[in-house]
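One protein chain is absent from this view; the other protein chains keep their places.
Read from first to last, the chains carry the letters A, B, C and D; within each, the first residue is number 1.
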Amino acid sequence: MARVGVFVCHCGENISATVDCEKVAKESGDLNSVVFSTDYKYMCSDPGQTLIKEAIKEHKLDRVVVAACSPRMHEPTFRKACSEAGMNPYLCEMANIREHCSWVHPKSEETTAKAGDLVRTIVEKVKKNKPLQAIKVPITKTAIVIGGGVAGIQSALDIANCGHKVIMVEKQPSIGGHMSQLSETFPTLDCSQCILTPRMVEVAQHPNITLYTYAEIESVDGFIGNFKVKIRRKSKSLDENLCTGCGLCTTKCPKKKIPNEFERGLGNRTAIYVPFPQAVPNKPVIDRENCNYYQKGTCKVCEKVCPVQAIRFDQEDQIIEVEAGALVVCTGFDVLKPNFFPEYGYGKYKDVIDGLQFERLASASGPTKGEIRRPSDGEIPKKIVFIACAGSRDPAKGIEYCSKICCMYTAKHAMLYKHKVHDGTPYVFYMDIRAGGKMYEEFVRRAIVEDDTKYIRGRVSTVFERNGKLIVRGADTLMGAQPVEIEADMVVLASAGVSNPDSEELAQRLHVSYDAYKFFAEAHPKLKPVETNTAGIFLAGACQAPKDIPESVAAASGAAVKVAALFSNSELTREPVVAEVNRQAPPVFSTCTGCFLCEKVCPYQAIEREEIKDRNGNVIKTLARINKGLCQGCGTCVALCRVKAIDLHGFSNQQMYSEVMALLNF
Amino acid sequence: MIRLGFYPGCSMEGGAREYQESVIALAKVFDIELIQIPDWNCCGATAAHNLNKELSLSLPTRILALAEKNELMDIVVPCAACYSRLTVTNHELNKDKSLADKVCDVIDMPYSGNVNVLNIIQFIQKYIADKLEEKVTTPFNYNVACYYGCLLVRPNGILKFDRPEDPQTMDILVKKAGGNAIDWAYKAECCGAGMSVSRTDIVARLSGNIIRDAVERKAEVLAVACPMCHSNLDMRRPEINKFLKKEVDVPVLYISQILGLAVGLDAKTLGLQRHMVAVNLPEKKAEQPAPITNTIKTEA
Amino acid sequence: MSDILINKVKQLLSDKAIDIFIGHGEGTGGRIRPIFVRTPEDAEQLIFNENCKQSWANYLLKPEVKAAGKIGMMATKHALRAMMQLASEFQIKDNEVLALYWDNNELKSSADFKEIEAYLASQNHDILPHEQEMIDKLNAMTTQERWDFWQKEYEKCIKCYACRSACPMCYCHHCAAEGNQPQWIPVASHQLGNMDWHLMRAMHLSGRCINCGACAKVCPMHIPLNLLTYNLITPIQQEFGAIAGMKHDATYALSTFKTEDKENFIL
Amino acid sequence: MENQEFEPKIVAFVCNWCTYAGADLTGTSRIKYGANVKIIRFPCTGRIDFMLLMKAFENGADGIIISGCHPNDCHYSTGNFHARRRWVVFRNLLNFSGIDTERIQFSWVSAAEGFKWADVVNNTIEKVRALGPYENYKKINVPTLFAKEDNNE
Partner (left out) sequence: MEPIIKIIKSASLATIVDKLKGRYPRLYAPVKKQELVELEVINGFNDIAQDYLLTTQSVKKLAFPRVEKILDYTLQKGNIQQQSPDTSNFPETVLFGIRPCDASGFRSLTAIFNGDKPDEFYKSRYEKLIIISFACNKADAYCFCTSVGGNPGNTEGSDIQFTPVDNDEMLVEILTEKGKAVADLFSDLLSDCDKPVDKQAYLANVPVVFDVNKVIDNTTKSFNNEMLWINQSLRCIGCGACAFVCPTCACFDIQDEQNMKQGARLRLWDSCGFSLFTLHTSGHNPRHIQSHRWRQRLMHKFSYMPEQLKVVGCEGCGRCSRACPVDMNIKEHLLQIAEL
C-alpha cells in the first residue's frame, strides 16, 4: 500500500487568495493511501522543502504530491528535495493549483473544490508511479566529422584540441572543400589558400585526428554516445604508406586532358592526380574511369615510374567500422548545375561562367595564374557582367531562398576584376544588395565607388551571342524598367548555392531531417542551430543553408563545443521518461505482436527489432524494442500500439487511466 | 475520330483565317475533328481585364461554360491571347470559389472549372506529336526561327507551359517535321503586340529587332503560334523594313502551316496565299540542311 | 470449377509443393466450411462454387496450421487482401503461403506478393451496395438515432469474440480487451462492456480492415459489426489515400501522416 | 436544484509542451475561465490514447477538450501530426456510433496562446452547457447498471 504525502502550497497569497488551502490539505488527507497532508506558505522555500523532507522520514512516505505551481516550474525542485530525503525522485508529482486554478478562477467554493479535484487526480496518478532511474548511457569519446571543408576542419581541430579523438571523413581526395578553390575572401581580400592551408596541414598532423580522404559514410547505427559507423574507403589504387607524394606518376600519366574538377573544368588533369598542389594529403589517386589501364587494360605507366612501387591496381574499396559518440555533419553545399539557366547560355557559351570558375580564374594558382582571361580565346575581357541571384530567390526556378553569399562575392569579383583589368568595366545586375555583416556594406560600397562597378538593379532575361559578343539583356528598374542591353566579353553567374546531390541519401543514413531544399534541418532554427533532431548528431557549415566562411566557422566551433560538452562526462544522463515494450517469461516473451506499425510512427527511429531465438538459434518471435538512447518519450507509439505492449514511463497507461478515473469520480 | 472543342476567337474568323484553316486541315490529317463551341463570344482579350475584373472573367467563363455544357472538356485555342485569357480565368475561378460562384451567377450558367484549355502547341503535343514523324512526307528542311512571343508562355506561374525565357516546345515540333530550329535570341521578346495599330513605330522597332536577329542567324522561315505576332511580323513588314533600312522577305508561317506542309498538305489548303510577305520557299533537296550549329566562334 | 481445383491441389500435394491446403468444403445442410487437406486423396472433398466467398486467411497464423508445414490456400479476393495486409504487418513473408485464386475463370496459383498485388489491382474492392446503403442510411440518421440503433445492437452481444476470432486482422496474441492493467474494456458483456469492445475493435481495424465482412457473418447474434469498420474505409481512402490490403509493403494509414492532412474540427 | 444552471464536467487532455504551457500562461496572465475544466497532462498529443477519451465519457464527462501544439510546432516534431490523423478517424467512428462529437473540442494552443486557451475553454463550457448533461452515457454506465434490481440477462 502506497503511503502518499500531500503538500499544499499557498504560494504566498497567489494560491491562498482564491483557494482554501487548508481545506484542500485537510480533505486530501481523507483520500485513500494519503497518510499525511499539510499546507504551507511557500513549499519551494528552504523551510518548505525541509518540511517535505522531514515528513517523508517521519511518516515513511513513499509518494509525494506537491499541490502548488506548474510542474514546468518546480517539478525538478521538489523531485530533488524528495531525492535528498531518500525517496526515488520520480515518485513525486505536482498538482498545478496555481496557473491552472487559483490564478484563473475567482475565490469561491468551486475553485477550492477544483483544487481538491486536481490533488485527488495526481494522488491517484502518483500511486501508479514506479521508481525510475535516470538513464545512464556510456559515451565513446570519439567524434566523426563528415566533410573536410572549412567547417569540418574547424570542428575537428576544436574537438581534437579538447583532447578528444576525431575521425574526419572526406569524400574528395583532399580536404579543403570549396574554400580551397577561392581566390581571395571578402571583406578583407586576404588569400583564401593562405589562411586555409595551414589549418589543413594541422588537421593532417594532429595526433588526435585520423583523416580518411576519398571516403564516405556507408551506414550509421546506434545512438548518442554509441554510434557504430561504417566508412567506405574508396580505393585510391595506391599504398599510401609507401607513397612519398613525389608526383612523378602524375607528370608521366599519358591521359592529360581530363577536365579538372578542382578548376571547375577550366584546366586539365591526369588520370592519376592530386587535385591541387596544396592538397592534404598530398598523395595521388587514380581516377579509374579515365585511366587507360582500367578502361583498356594496358598502360601501367605510373606503376613503372613509381620509385617506391606504391601503385596498387588491384586495391579494393575497404569498409571500416568505427565507434563514435557524436557526429558532426559538415558536408557543405554545391553550386547550381549549369544547364539550369538555358536562357543565360551557361554551357552553350564558353564565356558564361559561374562564380566558382571566376574564383579559379582570379586565383594565383589557377589555370590562368590569376589573370582574368576568358575561357573561349584567352582574351582579357574588357566588359564583364556579373549576374547576381542566378537561380536564387526565384520561385519559378524552385529556389525561393536567398543564397546569401552571392552579393558579397559578386562585389569581390568585380573588385578583383577591376584590380587586375584596370581599363575594364564590370557590371552587376542585382535584385537587392544584401550586405549584412561586419565591414560588408563598406566592402560593397568600395566596389561601387572606388572600383567603379556599374550596379544595375534589375534582372537579366536572356544572354545571347551576337558577333562574338555576349548580349546581356535585362531591365534597369531604377530607370523605370528601361530595357538594357550590354555587349559583354564575359558573363559571370552568381549561381545559387544548393544542397549536395547526395544530401538526401546521407540524411536518411544519418536519420536526420532535411528541408524542402534537401539542406539538413536544425533541431530548432534559433535555439538549437547546430543540433539535429537526432541526439548526438550535429551540423555545421553550408550543409544547413548557404553560409559564408565566418558563419561556417562559428557554427563549426559551436558544434565542436556541443561535442566537447557531451564528451565531458563518461556517461550521459537522461530523463527516464522513455517508452518500453513489455517483456514476459517464455513462451510469451512479450504481448508485442511484432506488427511494427509503431516503427514508422517514431520520430526518432527508436523502435528496433529484436529476434527471440530458441537454443538452436531459430527465430521464435520478432519483437519491437525501444532504444532508450534514442527514445525521447513522446508516447506516440504507446497510443498506437493495439495490444498495449508499449508503455511510457512517467505517463504510463495505468497512470493516465487513474487520472481520468480520479478526475471524474468523486 | 477524336472530337475536341475548338475556340476560334475573333482573329481566326478575320485577319488570321489561314491560321484556322491550317489548324483544321492539320487536325483532319490526324483524324481529329475540331468542333466550334456553339454560340461562342469574345474572350475579352483587350485591356478590359485592367478595368473590370469580373467582366474580364465573365466573358471567358461563358465560353468555358458553353464548352462544358456541350461536353467538350478539351478545347483547342489557337490564338495565344485567347489561350491566355481562358487559362487565366480557369486559374482565377479555381483559386477562389466565391468568385467562381459570383461569375457563374453573372453569366447565369454553371461551370465546374474543369475544362482543359490547350494552346496550339499543347494540342499538337497531346494529340499529334506522337504520330507526326510517321506522317511527314515532305520534310520541312529549312532553317526555322521559332518565335513564341509573350502570351504563350507568360505568366508562367499560371500557364505552367514551357520555359518562359527559353521556350523549346515549338522547336521540338519543327525538328520532328524535318526542320532545323535555329538557336536565336528573340524567341520570347515583345513584338509590339497591342500597339499594332496605334504605334506602328514601336511595332516596327520591336518586331524589327526580332526579324533582324532571325535573319542574321540565317533563318529562312519564322514560325509563330499567335495571330497578333503574325500580323506584326508579317503585315507590318514594310514598316519593319523601313526601320531595318533593308528589304527582308523572310516569310512568317504559323506552326500549323509548317506542320501542314510537312505532312503534304498543299499551300492553298493551308492558306499560305493569304500572307502579306509572300511565301516563296526555295526548292530544297530532300536531305536535311547543313546544320547551323551556332554562329558563335567560341563553340568548338 | 471444383474439379480443376481438386486436380491442382492433388498435384501440389503430391509434388510436395505444399503440405496442407485450406479450402472450401461441404458443411452441414449446405453450409460452406473450411477444410484442411493434407493428402491428395483428401483433396476430393474440396469444392468451389458461387457460395464459396469466405476468406480463410485467419488460419494462416494459427499455430497448429503453421506447424503442418507449407500452406496452400484457396483464396478469395478478400483472403488475398488479408495476406497483403498481414505481410505489411510482417506476419507472413513473401513466398510463404501459396494462394490459389480464380482470375477470369482461370485457376491461378501464386505465392509471390507482386503477382498477387497485380491481380488485386485489377479487381474491384468496393463494399457491397447493400452495405453501403446501410452505412448511408445510418449516416443520414440523427446522432441520437444512431446511438439508439447501436445500443440495441450492442445489447444483443454475448461477447463470444467470434468477430475477433474470424477477423484475419485480429491476430494479436494478447488482445487489448484482455489487458487488465488497467482494465480498459470491462470484461462483462453488459451494454458498456460491449460498446467499449466494439468501438475499440473498430478503431484498431481502421485503416486495416479489408472489408471481408467475416465479423458480421460469424456473429451468432447477427450484429452488423462490419458497418463500424466499413464506414471508416472511405474517409481513410479519401483523406489519406490509403486502402488496406493492396500492397505487401504499404504503410499503415495511422502510422504516417502528411503535413497537409486536412481536418475541419481543430480550432 | 433543478433550477440551477447545469455545470458540465469537462476534461482537457493536453500536451506538456504547448497547451499545458499555454494554460500556464493563461494563469500567469490572470485570464479567467470556468472552473469546470480540469487538465490532464500528457507529454504529447501523440500519447493521447483514444481509449482514454472513451473512459472520460463513461465516467461522467459531459465534454472533452483535446489540445496540443500547432502543426510543425510539436516538441517531438511529428506527434501532433499522428494525433491529428487518429482524431480524424476516431471522430468519424464516434459520430457513426452515435456519440456526440460536438462534445469533443479539438484545438491547437501554443505556449504563447494564453488568451486562446481561455477562449477555447469558455466556448467549450458554453457549448456543452447548451447541449446539457450527457444522458446517453449516464444511462448505460456502470453504477446505473448495478442499481438495476435484477439484471437477469
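Assume a residue touches a chain if its C-beta (ideal position, glycine included) is under 8 Å from a C-beta of that chain, and two chains touch if they have at least 3 such contacts.
Small disclaimer: the values here were computed from a predicted structure and weren't measured.
Chemist: Which residue, C:Ser189, C:Asn211, C:Asn231 or C:Ser255, contacts the hidden chain when the whole complex is considered?
Modeler: Final answer for the missing-chain contact: C:Ser189.
Chemist: Since one chain has been left out of the picture, which residues of chain A touch it in the full complex?
Modeler: Counting only chain A, the missing chain is touched by 30-32, 34, 124, 584-589, 661-662, 665-666.
Chemist: List the chain C residues touching the unshown chain?
Modeler: Those residues of chain C that touch the unshown chain are 27-29, 31-36, 58-59, 62-65, 156, 158-162, 164-166, 178, 183, 186-190, 214, 217-218, 220-222.
Definition applied: only the chains that are shown with their structure count from here on.
Chemist: Where the contacts of chain B and chain C overlap, which chains show up?
Modeler: A
Chemist: Calculate how many whole Å lie between the centre of chain B and the centre of chain D, each centre taken as the average of the chain's C-alpha atoms.
Modeler: Centre separation, chain B to chain D: 61 Å.
Chemist: In whole angstrom, what separates the CA-based centres of chain C and chain D?
Modeler: So the centre of chain C lies 34 Å away from the centre of chain D.
Chemist: Would you mind pulling out the distance in Å between where the CA atoms of chain A average out and where those of chain D do?
Modeler: Centres of chain A and chain D (C-alpha means) sit 38 Å apart.
Chemist: Which residues belonging to chain C are in contact with no fewer than two other chains?
Modeler: 176, 184, 254-256
Chemist: I'd like to see which chains touch which, written out pair by pair.
Modeler: By the stated definition, chains touch in these pairs: A-B, A-C, A-D, C-D.
Chemist: Which residues of chain D touch chain C in their complex?
Modeler: Checking each residue of chain D against chain C gives 50-51, 54-55, 58, 71-72, 78, 81-82, 84-101, 105-108, 116, 120, 136, 140-142, 145, 151.
Chemist: Give the list of chain A residues in touch with chain C in this complex.
Modeler: 588, 591, 593-601, 622, 640, 642-645, 653-654, 657-658
Chemist: Within the complex, which stretch of chain B touches chain A?
Modeler: 156-157, 163-166, 168, 183-185, 188, 213, 216, 294-299
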